[in-house]
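Note that one protein chain of the assembly has been removed; the remaining protein chains are unaltered in position.
The block that comes next holds subunit A.
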Amino acid sequence: MLILTRKAGESIKIGDDVTIEVLSMSGSSVKIGIDAPKSINILRKELYDIIKNENINASTVSLDDISGLNKLNELNELNNFDNFNKLNELNGIKNLNVLSSDKNKKI
């Protein structure tokens, strides 16, 4: 780990696109400003870790999960999804290649 000492008003460059500036210090807190491209996620580490871990948990999808969600409908757990056609037609999900459940068939 590279360790640098900076005073308020001083900066650190990371590559060409990222600048980190120490804005002020108050007690044990440091206020920093970050200038970076919009495509870079800048988050507090604790929030980043929570979301990353949740994404990883969510990505372990099994066929049982999918058939379970299908079963919810058979059990009348879900009201009819009125927004489905709207998403398909008005909002363009159809254009996002929503596929029929027939294998290898494109709609």
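Just so we're on the same page, a residue touches a chain if its C-beta (ideal position, glycine included) is under 8 Å from a C-beta of that chain, and two chains touch if they have at least 3 such contacts; residues count from 1.
In the analysis below, contacts and distances are computed from a predicted model.
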{"item": "The complex's invisible chain, by UniProt name, from \"Transport permease protein\", \"Transketolase domain protein\", \"Flagellar assembly factor FliW\" or \"Molybdate ABC transporter, ATP-binding protein\"", "value": "\"Flagellar assembly factor FliW\""}
{"item": "Full-complex contact with the absent chain, from A:5, A:26 or A:62", "value": "A:62"}
{"item": "Touch residues of subunit A, complete complex, unshown partner", "value": "38-39, 41, 43, 47-48, 50-59, 61-66, 68-73, 75-78, 80-81, 83-85, 87, 90-93, 95-101, 103-107"}
